[in-house]
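Let's look at chain A:
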Amino acid sequence: MRVALFITCYNDTLFPQTGKAVVKVLERLGHEVEFPAGQTCCGQMHWNTGYQAEALPLVGRFVSQFEHAEAVVIPSSSCVAMMRDHYPIMAERIVREGGDASLPARVAALLPRVWEFSEFLTKKLCLTDVGASYPHKVAYHASCHGLRSLGLGDGPEALLRGVKGLELVAIERKEQCCGFGGTFAIKNADVSTAMLEEKVQTVLATGAEECTGCDNSCLMHIGGALHKLHAGTRTRHIAEILAAEEKGAL
Partner candidate 1 sequence: MSVMELDPRTALSFPKAAKMLLKETELRGNVRRATETIQAKRRKLVAEKDDWQELRESARQIRAHVLAHLGAYLEEFERNLTRAGGTVHWARNAEEAQAIVVSLAKEAGAQEVIKIKSMTTEEIHLNGALEEAGIHAYETDLAELILQLGHDTPSHIVVPALHKNRAQIREIFKREMNLPELGSAPEDLAEAARRFLREKFLRVHTAVSGANFLIAETGGICIVESEGNGRMCLTLPDTLIAVVGIEKVLPRFGDLEVMLQLLARSATGERMNPYNSIWTGVRPGDGPRKMHVVLLDNARTEVLADKEGRQTLQCIRCAACLNACPVYRQTGGHAYGSVYAGPIGAILTPQLMEMKHGQSLPYASSLCGACYEVCPVKINIPEVLIHLRNEVVKRHGPLAPEAIALRMVATLFRSERRFRAAQRLGRMAQTLLARRELKIVGQNVGQADWGDSQWIHWLPGMLGGWTRSRDLEAIPSESFREWWDRRSK
Partner candidate 2 sequence: MSAVISAREEILACISSAGTKGAEDAAADYARIERSYRQAARLSHAATLDLLEERLHEYGARVFRVAESEIASLCARLLRERGARRIVVPAGLPEKWLAGAGSAAESTLEIVPDADFDAAALDSFDSVMTASTVAIAETGTIVLASAPDEGRRAITLVPDYHLCVVREGDVVETVVEGMRRLDAVKEMPLTLISGPSATADIEMTRIKGVHGPRFLDVAVVRA
């Protein structure tokens, strides 16, 4: 299959290793990866912070960059949730405001081909073993958008259980938010920190070497606290674990 990668703005800038890992996994599975060059951001930060007018143009941009694709893969659960939950109403709004009248239909046609990375593996390709090997003790953080908007369920954990040598451990109250929430972490820094402290405690209580997940924004949040605490645990996107082969991590 020819898969178009939407890397997302923050993975592109801050976590290029995640994108490289996605490419590696997909190619190892025999798929061809393309990277539409004009892509930038899905609009999540602006939309969720209340800057709807600023977010609207990004819908058309995404659609025109990706509508030719057989499948679009995105290694960020919150960006996929942004598209599924909001792009249809955003497209209608664009039409109401005198914009491109073809957009709602094009959004509707494209969305069923848009996949979060782990979801693409488990639901589209129906795989749980992607030939990875990673002999470490790993905890899985279920990001809220993946859990609730996308309904990823046990999918990511099934993939991790399929990794050779990996010991998967469960985080207590794993459905509880880590407190990131985009600009929430800045605007309500104290509450966000309190939420994060609880999350970090439960992560550390697992004794895991690494905490993984499908969204680098939560992982950056949790990882930032772990780093500040000099804890013996780090975070790593699930793609990087699934890309790892016998010789070790990517």
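Note that a residue touches a chain if its C-beta (ideal position, glycine included) is under 8 Å from a C-beta of that chain, and two chains touch if they have at least 3 such contacts; residues count from 1.
Behind the choice of candidates: all candidates are chains of the complex that A comes from, given by their letters.
The structure displayed is predicted, hence computed values, not measured ones.
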Chain touching chain A (counting every copy) in this complex, out of 1 or 2: 1
Interfacial residue positions of chain A with respect to candidate 1 in the complex: 7, 9, 11-17, 19-20, 35, 37-41, 43, 45-52, 54-55, 57-58, 61, 85, 144-145, 148-149, 175-177, 179-197, 209-210, 220-221, 223-228, 230-234
